[in-house]
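Before any comments, here is the structure.
One chain of protein is taken out of this complex; the other chains stay put.
Then we have subunit A:
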Amino acid sequence: MSRFLIRKAFLSIVLFLSTLAAVTAQHDEHHDHGATGEKKKFNVGDMIMHHIKDDHGWEFAHGLTLPLPVILYTQDKGLDVFSSSHFAHEANYNGYVKEHNKIYRAGANGEADKTIKVYDFSITKNVASLLLSAALLLLVFFSVRKGYEKNRGKAPKGLQSFLEPVILFVRDEIAKPNIGPKYAKYLPFLLTLFFFILFNNLLGLLPGGANLTGNIAITMTLAVITFLIVNLSGNKHYWAHLFKPTGVPVALLPIMIPVEIVGVFMKPFSLMVRLFANITAGHIIILSLLGLIFIANDLGGSGMGWGVSPLIIVFSLFMNLIELLVAFLQAFIFTLLTSMYIGSAIEDSHEADHGH
């Protein structure tokens, strides 16, 4: 039953997206043909940046864009909501100008007025992907839960048996050994964290997928939550260790205390940068490899472009497989380090202190 529901939901989402996309595609093509006549030279940097950065509107392929709602707030004008497809037709819409993917208020001369602060709460490509992944996570884990209710006292089945080892892995290999006996309190967060990163890493690898876990805002939020949990659950040993390290000569304290305090902020900062850099780098590598085909095409004609393609395909296939590994690895590392930080904040004795 649940599988049927999932399939139905998935199908309806795909159908909905594809009809929307098709409608916009027709729109865009109509628009493009009149505007640009000459052949543009391929710029690999722009192409890559365009792919790894956020965007208003979700471009699946060239000219195939799903318009998304733009939600803007300015102090004087208040809330404004309109479709992102308006910017495809005209540069200046409803008193707003889009410049380098950023929306500004239009000044008197139609140029962007950068003095007025525009708060952009748009459902961008990344936000849409975020919502999609959240829906997917809910769908998947509600189905898993249903499996546990249905197969009570029986062997796990289907999606439940597929994800059970992963859940057990997070519990037994990440949470238990690093946090200790009080792991149960933090397990829901660690599971959410792990599967959120994993699902979004994998969604990001799909063609047309958003680079969500390679976005600094996403990794920053995760890192800040980790920071808050670690420091809010820190016991007196943790704080004592921070401000009165044992076994350190008094003369060294002026150096050690700032170092320890920097460490407190460094840990989540490294989490943020690690995930962001790993995922973004992976995307950049694959895009650069694919970009090589078009560079060859520009340099030596279409024959050259076709000629290098097989090699590039092999390389990018290889990179995609590596990225698949990285998707799991980064979800694992983020969760592992988070549980280690939590573990070090709540441990009772200083036995395991040699890790510094």
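The working rule: contacts are C-beta pairs under 8 Å (C-beta built on N, C-alpha and C of every residue); 3 or more make two chains touch, one makes a residue touch a chain; residues count from 1.
In this section, contacts and distances are computed from a predicted model.
Colleague: Name the omitted chain as UniProt records it, choosing among "ATP synthase subunit b", "RsbT antagonist protein RsbS", "Branched-chain amino acid ABC transporter permease" or "Sodium/solute symporter".
Modeller: This omitted chain is identified in its UniProt record as "ATP synthase subunit b".
Colleague: Out of A:K53, A:H86, A:K182 or A:R274, point to the residue that touches the absent chain in the complete complex.
Modeller: Answering carefully, the residue with contact to the hidden chain is A:K53.
Colleague: Among A:V44, A:L64, A:I116 or A:I216, exactly one should touch the missing chain; which is it?
Modeller: Result: among the candidates, A:I216 touches the missing chain.
Colleague: Identify the residue among A:D80, A:D113 or A:E164 that touches the chain left out of the display.
Modeller: Counting the whole complex, the residue in contact with the absent chain is A:E164.
Colleague: Looking at the full complex, which residue from A:V44, A:I225 or A:L253 touches the chain that isn't shown here?
Modeller: Residue touching the absent chain, from the options given: A:I225.
Colleague: Pick out the residues on subunit A that sit against the missing chain.
Modeller: With respect to the unshown chain, the touching residues of subunit A are 49, 52-55, 71, 101-102, 119-124, 126-127, 130-131, 134, 137-138, 141-142, 144-145, 148-149, 152-153, 164, 167-168, 171, 184, 187-189, 191-192, 196, 215-218, 220-222, 225, 280.
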